[in-house]
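Below is the structure I would like to discuss, written out as structure tokens.
As you look at this complex, bear in mind that one protein chain is not there, while each of the others sits in place.
A and B label the chains in the order they appear, each numbered from 1.
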Amino acid sequence: MYIHQTYCISAQQDLLQDDIEQINEPIDKKLLAIEPSYEKIPPGILRRMGKSIRMGVGAALPLISETKVDGIILGSANAGMDDCVKFLNQMVQYEEGQLTPGSFVQSTGNVIAGQLGLITKNKGYNITHIHLGLAFENALLDAMMQLNANASNSYLVGGVDEISPFHYNIETLAGSYKSEDISNKKLYESDSPGCVVGEGATMFIVNNSADGAIAKVKAISSLHSSDLDLVQQQLKSFLQKNLAEGETIDLFLSGENGDNRTLPFYQAVESIAGEDTAIVRYKHMTGDFATASALGLWYACQFLKNQSLPGHMLKRQSSKAAFSNILIYNNFKGVQHSFVLVSAN
Amino acid sequence: MSRIFITGMGIVSAVGNSVAANHEALKANTCGIQYKLDLFPSKYAGLLPFGLVALSNEELLKALKVTESGVTRTSLLGLYALNEALADSKISTEEIQSFDTALIGANTVGGMCLTDELYNDANAKTDGSDYLGSYDCASVNLFLQRHLKINGVINTINTACSSSANAIMYGAMLMNNGYARRAIVGGTDSLAKFTINGFNSLHILSNEICTPFDEGRKGLNLGEGAAWLILEKEEDIKGKNVYAELTGYSNANDAYHPSSLSDEGDGPFLSMQGALKLAKLTPDKIDFINAHGTGTENNDEVESRAMIRLFGKPPAFASTKGNVGHTLGAAGAIEAVYSILSLQHQEVYANLHFKNTIPSTGLTPVEWYTKMPVNHVMSNSFGFGGNCSSLIFSKV
Partner (left out) sequence: METAELKEQLKKQVVEFLNLSTVNPADIKDDEPLFGEGLGLDSIDSIELIVLLGREYGVDIKDPKEGRKILTSINTMAAYIEEHRTK
């Protein structure tokens, strides 16, 4: 499967930024997305959209409003959650009286893919994967399988999640976020539990044509486990299966997020990546959230396109002048693991 | 593409807590929808009818021997039906935990059934309840994963009321693409104050028992339940009970309105057509359609029109929403079980509470329990967001 176009909305500019001084810092412990003006979303529809819906639709339309795709495949852990609690609050306030349906209709997890189908009149395959930290990976896998069955098709694949105030409250109570204020520059030095929360929407156009592609998604694997050895073992067999004889990982794109509870997993994976593998991190820019790995894939595409790595993203340099094979490893809450192997064509 | 068979089933619904109980209830025209709501306090208790599973949370916890805290009713119903499906298929613990066994489940309610806890936690009015990790829909399959120690691909799908049809489809795709050797697929949803008020705000809940495909239909009744299928490949089914073959599936979007279907039913038409194409069947080969048939003005008329568009004269069809209500994320899986029962026993079940044909369509659903040859059954599921899916099960 080949990636041909990308678009993202995140806390940073949508280009590789070399200068860490230019990187947006968390505000009030949150890495909030920089939202564009959404000119392509019809105002009559925009008025009802919550943030994740707006971001998802807004990131997808630049790619699919002119180019037709055969289906829409999204991953989102919590799309609609904000409207869900808005509706819930209304229900409590008015004691189950006459309630406005707008937020109920927007509260289902499939709302972004549904809106995209509606706006672009796309009657093809339309699905939303919501399996938390593997929602985007399942969307990617789905696209691969769709392309195996329909070789000449193109699909929109993406991941979207927002920092909704309600979800933020729940996750704060659950201890998911750092309690201390922290700068992007110090994220990986903080030996404390929790991450800095982020949000964003990332979209890709994928098909089976190598011509002019930005990147090839070679393989995806996922696992649910809190057993470090099992994760290592699974990664080894994943690499064995998907790398040709003598082929190595040039770059390891790590989902390290500053949470000392998941750090051992990232370190364990680093140890397998090989000695001359560059190690790169991105979550000091994006923050972490269930579908942040979609932004990880976006960064991998940028690296392959530009063949350059901003210094502030590098954890370890390698001697290689160029790189092709990128391993993306993500760990969500210590239980959900994903390996994605990407290469330049 | 390898052939995919169903070797195990499990179900819990308003008409019974097992496949056998559901089968007897369908044959006996049992309606499980009642003016009774004791799961939580609600203004609508006694005023609106619901299809509740006759097991309290305490009974479920006890029966399932679940001691973990923070487990929602949605998860408990899911596990209850899953245990039956696993036992029925006789797959071993080793097979359940092997790296090539996938678990693909759907639900739309997740932990939203816990209205008060969610309200307090989301608005930061407490120090945190036991359910902080249980509100999102993925929590159900994460619970099932922990409970059964599943190691293969795990996924949660939400396409509103067609969610579990897509879960079945995704499981089959994983098997066809070599990502799984077998797949545990299905869905669960519990009744929630949230969905009651949501559907009510759209004026599509009936205050009477729902009457799918009837001229005088007034809307849907909400239900709850769960169902799972065990999918296995041809090479693995030797010596097993094989209930049916999954021969077709398709997903299409209606691209018309966030919460209702287009007049001509493009989405339903395309999903039914796509499933036939994959199954390599002509429309006349379908003996029976388990219709989505929610009992709303919009769904039943549009679904009828789409059936006429595709089939000319549609085959025998019926909705089982009059038995169990609309179980949302579980509906596709529950109705898959019902479709397979039709194939297994060569019979079709009555569309309850039907009186008069909708004049604009002239279609009459199956009115009585009938023994008849059934080789291919289509099952439809349509949801908000225009998400339409159809499955085809075939006799083995």
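FYI, contacts are C-beta pairs under 8 Å (C-beta built on N, C-alpha and C of every residue); 3 or more make two chains touch, one makes a residue touch a chain.
Computed from a predicted structure; not experimentally measured.
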Visible chains in contact with the missing one: A, B
Residue, one of A:Gln22, A:Thr100, A:Asn260 or A:Ser308, that touches the chain absent here: A:Thr100
Candidates B:Ser259, B:Asn290, B:Ser319 or B:Asn351 - the one touching the absent chain: B:Ser259
Subunit B residues touching the omitted chain (full complex): 201-203, 257-260
Missing-chain contacts mapped onto subunit A: 43-44, 47-48, 98-102, 105
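Definition applied: only the chains that are shown with their structure count from here on.
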Gap in Å, rounded to a whole number, between the CA centres of subunit B and subunit A: 30
Residues of subunit A defined as touching subunit B within the complex: 72, 77-78, 81, 84-85, 87-89, 91-92, 95-101, 104-111, 113-115, 117-118, 120-132, 134-135, 138, 141-142, 144-145, 148-149, 166-167, 169-174, 222-225, 234, 335
Touch list for subunit B against partner subunit A, complex: 42-44, 99, 108, 112, 115, 118-119, 121-124, 126-128, 132-133, 135-138, 141-142, 145, 150-151, 153-160, 166, 170, 173-174, 176-177, 179, 193-194, 197-202, 251-259, 266-267, 270, 383-387
